[in-house]
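Structure provided below as structure tokens; questions to follow.
In this view, the complex is presented without one of its protein chains, the others remaining in place.
Moving on to chain A:
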Amino acid sequence: MKLLTHNMLTSHVKGVTKGYPLLIKATEVKVNEVEFNPQFVSRMIPKLEWSALVQAAEELGHRQDLPGELVADYETNEEFLKKVHRILLEVEVLEGCLQCPESGREFPISRGIPNMLLNEDEA
């Protein structure tokens, strides 16, 4: 699971109102090399919840020097875009779980796949 995906995921346990962002408890993290496409990264940024991304990066210990707030004119800031590219697309959680911040319910991540299925009573 890449952090781009994590940024979109939310807890959907019944009754939960503050299910986003999910906390990441990773036991195995991998960093891949992915081709850098500045336009692609630049288009992704407005779709993101920036603070959730920063929090996730922290939890994984991969925050490095990612700023807490979006920089202005990021479209042309290649250095910045490279940092975003790395954290969004190159860092991958292979094993661990995602935890609902409100209910504490844990969703397992196995072989890079989060299993978000709810039980009958949670749906």
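Convention: a residue touches a chain if its C-beta (ideal position, glycine included) is under 8 Å from a C-beta of that chain, and two chains touch if they have at least 3 such contacts; residues count from 1.
Just so it is clear, contacts and distances are computed from a predicted model.
The unshown chain of the complex is recorded in UniProt as "tRNA (carboxymethyluridine(34)-5-O)-methyltransferase", chosen from "Mitotic spindle assembly checkpoint protein MAD2A", "tRNA (carboxymethyluridine(34)-5-O)-methyltransferase", "Ubiquinone biosynthesis protein" or "Aspartate aminotransferase". Chain A residues in contact with the hidden partner, per the touch definition given at the top, are 1-2, 4-5, 8-12, 20, 39-40, 43-44, 47, 111-118, 120, 123.
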